[in-house]
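Here the complex is missing a single protein chain, while all its other protein chains stay put.
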Amino acid sequence: MLQTYLDKALAYSKPFVGEGKLATYIPELAKANINHVGICVMKANGEVYEAGDCDQYFTIQSISKIMTLAIALQTYNYHEIFEKVKMEPSGNAFNSIAELDSNGNIPFNPMINSGAIIISSFLKPRFTFEELLEYMKVLCMDDSLTLNQAVFESERSTGFRNRSIAYLLKSKGILTEDVEETLELYFKLCSIQVTAKSLAGFGLLLANNGIHPFSGERLMDEQVVKTIKTLMLTCGMYDGSGEFAVRIGMPAKSGVGGGLLSFVNGKAGIGLFGPALDEKGNSIAGVKILEYLSKELRLHIFDCDPLI
Amino acid sequence: MLQTYLDKALAYSKPFVGEGKLATYIPELAKANINHVGICVMKANGEVYEAGDCDQYFTIQSISKIMTLAIALQTYNYHEIFEKVKMEPSGNAFNSIAELDSNGNIPFNPMINSGAIIISSFLKPRFTFEELLEYMKVLCMDDSLTLNQAVFESERSTGFRNRSIAYLLKSKGILTEDVEETLELYFKLCSIQVTAKSLAGFGLLLANNGIHPFSGERLMDEQVVKTIKTLMLTCGMYDGSGEFAVRIGMPAKSGVGGGLLSFVNGKAGIGLFGPALDEKGNSIAGVKILEYLSKELRLHIFDCDPLI
Amino acid sequence: MLQTYLDKALAYSKPFVGEGKLATYIPELAKANINHVGICVMKANGEVYEAGDCDQYFTIQSISKIMTLAIALQTYNYHEIFEKVKMEPSGNAFNSIAELDSNGNIPFNPMINSGAIIISSFLKPRFTFEELLEYMKVLCMDDSLTLNQAVFESERSTGFRNRSIAYLLKSKGILTEDVEETLELYFKLCSIQVTAKSLAGFGLLLANNGIHPFSGERLMDEQVVKTIKTLMLTCGMYDGSGEFAVRIGMPAKSGVGGGLLSFVNGKAGIGLFGPALDEKGNSIAGVKILEYLSKELRLHIFDCDPLI
Partner (left out) sequence: MLQTYLDKALAYSKPFVGEGKLATYIPELAKANINHVGICVMKANGEVYEAGDCDQYFTIQSISKIMTLAIALQTYNYHEIFEKVKMEPSGNAFNSIAELDSNGNIPFNPMINSGAIIISSFLKPRFTFEELLEYMKVLCMDDSLTLNQAVFESERSTGFRNRSIAYLLKSKGILTEDVEETLELYFKLCSIQVTAKSLAGFGLLLANNGIHPFSGERLMDEQVVKTIKTLMLTCGMYDGSGEFAVRIGMPAKSGVGGGLLSFVNGKAGIGLFGPALDEKGNSIAGVKILEYLSKELRLHIFDCDPLI
């Protein structure tokens, strides 16, 4: 039954792919196959449903922002983190600099680059990248995560705007760690390779309130989980977040690698992949699939009776 | 049982009142009694619970933005409205002008002044103020709504920043109606007098998906209701909306008259009143009461098992 | 000899007229003849040189900003004026609003609209428009100045952006006079009809250090004259002021009616007219004529040996 919905959603999304474009700011990303589309749904009872290109590897990019925030919130005191980054939607592009260039301004939220760089600076003194990769394997319930070395090097050698942001944060005393080392970690975290299924795994962990659905182990505190879920809803889809929340109403986080992570609260994790991006940088097919499922299965946060 | 929670929430909120300030930008608002606090919860089964100063009248101010948006969305085609105002959280103050002063920018959302002025310009050619007042009585299930003439005149004679916003919208061709007439309507809509109970009424209508809980009549389309609920969650608490959503997780809309409107989806409408405002312009007591209820009754949108 | 230079300058400027456009934001201005070009030079010894369309009337527009500043500085204490408007070039468009929308910001200088509206608010309680018109006839040594009623009404009925600016200044307490009355005066002052010769008259008064060249009477204090001359150099040509100062190096003030006023310090006043505007709003022919004269007669402020 759910399988049928996924198949239909996939078919519904396919024709829109042609309107999108691959991310090209990193040469490596432009090598993706623009026609790939895949969805994986993982339910709390262990059932896994898939449709389309679910075995394709792609880099996690901005979706890593929710995992690294989770790790930072598990590692530090809540208030230590939110002294250096706010929780407000920004109204500006994810890589905007202008709004940082005034006295006393800290990044608007951890879903934009400036905020995520701050989160990386919290992680750096506590974890090596390898330790973080292991941590993320646990959170995604997926041992296959690896670093895509080519994408990482591509990001590191072309990430001038992120350097500009990081040095501005450094000059204002918000970023206190070494800039280049912080960015190296940030770029590596963005360059982790995943599949739609890996994303569904983390989605399921969120849906299940931070408790591993099979082992029953709590991996994230309830406050951490609620924080991340809410930030996904208000800020997860770049500067299209507000309209996405109104129209589709599912918490989601996208990445320019074509990944998209969502969940149905208490029920299931959802991972999507489709590298053709709309003008805001969100996966076109991913958005269309969620639109279809939200409507057909009544998954909008303000629908009263979800069918899943 | 619920009564006990309300009483406790009220008691919890009281000591914080002293940290707040009355709105003073309109002389009339400064005449409120800073110690007033009230809450009214109206359930779908008709039960009404109250605590504190629920009979106090106050002006609705920005809370009118959700009712007028509802009426506009019921009156016009969805796309006509959202061609002239976006659905995105803005990251700026509710009365900001700077972000409008660039080519092609339309207001970020209907919860900030520029967006709400546009909504008023949609209503003006279709309704007189008196007709809108009647409409709002129906939506709030409260016949006692009236215009507070003194507050209206106070707003009209001091609303220079709103005039600046409206004339800028006019100069850009976004506002096509007469500016002074549009503002007169806007100021009147902000100056409607309500009680906590009136707000609970509209909250219940939202909670009940737009259907009048007693007559069974549909007063708002489902799409309209979901749009308003989501905008309350992402933009309802001025530039504290993001943090409020994370920490308390209830859709809410506040006004500088001290009112605060929220709801529990599918269950109940909530109206609050407390004219002492925090620095962002939200009712201090109102926020504290919702914080208490959200925690004790597990009402955060991402709590899985609300107790109400 | 000078006549030859003017004739050649006029001929040099003519072919560029086709690249320009008439101002259209006021319907009345769009009725000008785009091919008109005229220059008038008035020397301290009484000699007047003319070439082209020097008898054409046009509205003074922004060039009035230097006369009204002169009158305000003659009327008030220097510091009273400059508490409410700075003397800094702004880097933004003449009608920009964004930079005003922050705490404590006053207009950058009296050559942009926000600053000139403040200057009008200084004049309003002291002078009627008719008195100011008489004052300007004296400063321009020209009795023929009149109000162009059609342009005035056109400006008043379409000046939405100026209203937006004025109401913002009012909301911040910088503009303390009535907004509509202040704007009425401002629009009237912009709608005064002049010829190239009228502009040359005021230019000569500046060149002659504020002393009427024929009567010997001091009409402006030395400090006032130096202030105006310097502001013309740093801010007189909209957001092309910096490049104009570098390349042509003559103090000048332009208006969207096609007028342009300049002078040779100690020597002569220059009035120009050419309603075809470049993209910054400056008279194309006027700029070309000054470019020619600056080069041929070595009139750049940092030329050491002017030939005029």
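The chains carry the letters A, B and C, assigned in the order they are written, with residues numbered from 1 in each.
We adopt the following convention: a residue touches a chain if its C-beta (ideal position, glycine included) is under 8 Å from a C-beta of that chain, and two chains touch if they have at least 3 such contacts.
Worth saying up front: this structure is predicted, and the values here are computed from it rather than measured.
Engineer: Counting contacts across the entire complex, name the shown chains the missing chain touches.
Structural biologist: Looking at the entire complex, the absent chain's contacts are A, C.
Engineer: Which candidate, C:8, C:21 or C:300, sits in contact with the chain we can't see?
Structural biologist: Residue touching the chain left out of view: C:300.
Engineer: Check the options C:75, C:95, C:158 or C:209 and report the residue that touches the missing chain.
Structural biologist: For the chain that is not drawn, the touching residue is C:209.
Engineer: Name every residue on chain A in touch with the hidden partner chain.
Structural biologist: Touch with the absent chain occurs at residues 96-102, 160-161, 163-168, 170-171, 179.
Engineer: Suppose we count only contacts with the excluded chain; which residues of chain C make the list?
Structural biologist: Residue positions of chain C that touch the missing chain: 86-92, 99, 108-109, 209, 225-227, 229-231, 233-235, 239-243, 245-246, 249, 251, 265-266, 300-304.
Throughout what follows, only the chains that are shown with their structure count from here on.
Engineer: Between chain A and chain B, which partner chains are common?
Structural biologist: Shared contacts of chain A and chain B: no chain.
Engineer: Over half of the interface residue numbers used by both chain B and chain C, so same, or under half, so different?
Structural biologist: Mostly same residues: over half of the interface numbers shared.
Engineer: Counting only Cα atoms for the centres, state how far chain A is from chain B in Å.
Structural biologist: Comparing mean C-alpha positions, chain B is 32 Å from chain A.
Engineer: Using mean CA coordinates as chain centres, what's the chain B-chain C distance in Å?
Structural biologist: Centre-to-centre distance between chain B and chain C: 48 Å.
Engineer: Pull out every residue in chain B that's touching 2 or more other chains.
Structural biologist: 99
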